[in-house]
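Only a portion of the chains appears, each positioned as in the full assembly.
Letters are used for the chains, namely A and B, taken in the order the chains are written, and counting of residues starts over at 1 for each.
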Amino acid sequence: MGSVPDFVVDIASTRPGTPGGGFMRRFWMAVHRSEDLAPGHAKPIRILGEDYTLYRGESGRAQVFDYRCPHRGAQLHLGWVEGDAIRCLYHGWKFDCSGQCVEQPAEDVGFARKVKARSWPTREHMGLVFAYFGEGEPPPWPPYPEPPQAGLIHCWNVETVPCNWLQCYENTADEVHVAFVHRPGGSHARLSADLPVITAEETDWGMLRYGTRKDGQVRHTLHYMPNVTRVIVPPLAGFDGVGGWQEIYFNFTPIDDASHLWLITSHVKITGAEAERFLAKKQEFLAKVKAAPKVMDLVHEVWAGRRRLIDIEHPELAMVQDIAVQAGQGVLADRTSERLGRSDAGIILWRKILAREMQALAEGRPAKPWRTPPADVLPVIGV
Amino acid sequence: MGSVPDFVVDIASTRPGTPGGGFMRRFWMAVHRSEDLAPGHAKPIRILGEDYTLYRGESGRAQVFDYRCPHRGAQLHLGWVEGDAIRCLYHGWKFDCSGQCVEQPAEDVGFARKVKARSWPTREHMGLVFAYFGEGEPPPWPPYPEPPQAGLIHCWNVETVPCNWLQCYENTADEVHVAFVHRPGGSHARLSADLPVITAEETDWGMLRYGTRKDGQVRHTLHYMPNVTRVIVPPLAGFDGVGGWQEIYFNFTPIDDASHLWLITSHVKITGAEAERFLAKKQEFLAKVKAAPKVMDLVHEVWAGRRRLIDIEHPELAMVQDIAVQAGQGVLADRTSERLGRSDAGIILWRKILAREMQALAEGRPAKPWRTPPADVLPVIGV
């Protein structure tokens, strides 16, 4: 199969000034797990190659803000959250959450109103904080629908992955890898019995991808523009079937061109006592994760050849496997020397869409008006 | 206040070949704490972007010397100090402290006298080793006066700060920061009751800076050209008032453009039994510091957002706060996008002086003939 797309634009870079940087800034970006940001706390974040301050006001409101104080460049996250405002530690300049400077203790009255920091639209959805970094009005809210069924929505620990976001995004369009990367067992074992034939089609909200098995069963996976995948996965290893098959929303948010956040929201279709049992299992699982070696430490052992990937046991084994392989493609994978095949149909179509859109933006032509994904197109495991 | 200086020259860089590199090399530079250099020991040092060997001869004489042996480039600090000479470990070439090669065990007689290493004028003052890296004769000695009163002169542990020296130097001209950066308590708490109005004037030895309080009290702080600040500070936290108010001499010596040594000499105006009590308190304090987390480890925790600066307790809390804020401005702060105010008057004047002098040097015009600071101009805490 010779249909390697010609890359007229670099589709992997998203830092300011790149075509991908312009494209990604047209969408809401997931920047943090909500539960990891306590009221009154401020943190530094780096998204799409730029630094910001993220804080949660005492009212509970999350805000994305300039990284540095306009006065003398101190990092604002070192300061104090006061109400929904933030005060710089260096000289006490205070900014409301619109960015307006409202106090300068050692300066003349009147200077403050001339000083404004920048803040960005910030909202929360399904356990994640989102921000909009583009020009003008942000796209409709929320960026994607909640599942229609009742159930438990929760987020897993956020992982920082040391490679470009697109490698890991492409992996979610690559259903075949499951049978090999996760072969030694684990949560995907039941899917590996036969290999799917992959096909995909563009939609007005992204890409709908099909994995057809020998028995005719077809798995539908949703790829929401530009960096979200929604997929059904089998029960988790170690959960004894509690929670059953669930939906996962993957967000891959570029930190910069060389690393990204891997944010995983899960929808478990259970409520009441069954949901309590699931949460208890999750606590047990998190305790095991805490006691285990860090994922990236294992990945580095594997990369250095000191341990074999196929010898490792770990509560987050699938994550060790995924990151070892995908970040192992290189900090920024070389897409020019690949030999793509028919099983790469999802990756090929996704790249073509990205390249077309980024090229249009780079040339000043109108890009496709992407719709918010509809609530009634759902991922399925077999139809 | 719009008086941002126009930077016609880069005033922060001091590596060889920069205007600042030429300017700084016209002065004695503090390069090490005297007590950290034992007789017969040699060490590598990096100053103003260049590597040197520092050793103390068996007579007690300190010497700054070429970093590498002229023969085949071995690091001289690996070798042996013999008397006041140094011998290279690699092939036993021996150099006297003027730099002359005096022995080459495996070579023909007569070769040694053709080989000369470089050495630089080196002297000691108030607990610090100074060297002169410029052309021609060094400036008068000592570089600044001792305090007139009897008392105890001692130096604190030397800290390596991971940012350009000028950020931390400017902070010493910024009296307002004390009320905010060190707000949670600590040694400066009594100064924070009201904010000073800052003014400053150029002198023939540097800059005299005034901090005027609401009650009319004026604090005088001395800024000795090019990298020394002499200031009065209140009793140290944890010292139960022993030692009382004291004078501090700060030396900020560039290691390279991205890091510097922070050397602190203290003059406590006590003698006899009271001085013994102070030294006992200091030993207790140093034991606490040794048992505590490293300053830079905490700073990195704070920078990463894993801990809040305002939650940290540490025997050297003020140092954690200062370095977090100042090195947090960036390895080399961006001075082009600041919004300076009237409280930055000391910083603004200092930059103007540096820029004027460096510009003159860059254009081959005569620089100002800086005088050694006089012994009778003293810092005061209130007049």
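Quick note on the criterion: a contact is a pair of C-beta atoms (placed from the backbone, for glycine too) under 8 Å apart; a residue touches a chain by one contact, two chains touch by 3 or more.
Model, not experiment: these values are computed from the prediction.
Chemist: Counting all identical protein chains, and not just the 2 shown, how many does the complete complex contain?
Modeler: 3
By our rule, only the chains that are shown with their structure count from here on.
Chemist: CA centre of subunit A versus CA centre of subunit B: separation in Å?
Modeler: 45
Chemist: For a test of understanding, state which residues of subunit A touch subunit B in their complex under the given definition.
Modeler: The contact residues of subunit A facing subunit B are 41-45, 68, 70-75, 77-78, 80, 88-92, 104-108, 111, 115.
Chemist: Please give the residue numbers of subunit B that touch subunit A in the complex, ascending.
Modeler: Residue list for subunit B touching subunit A: 1, 174, 176-177, 179-181, 195, 302-305, 308-310, 321, 324-325, 328-330, 333-334, 337-344.
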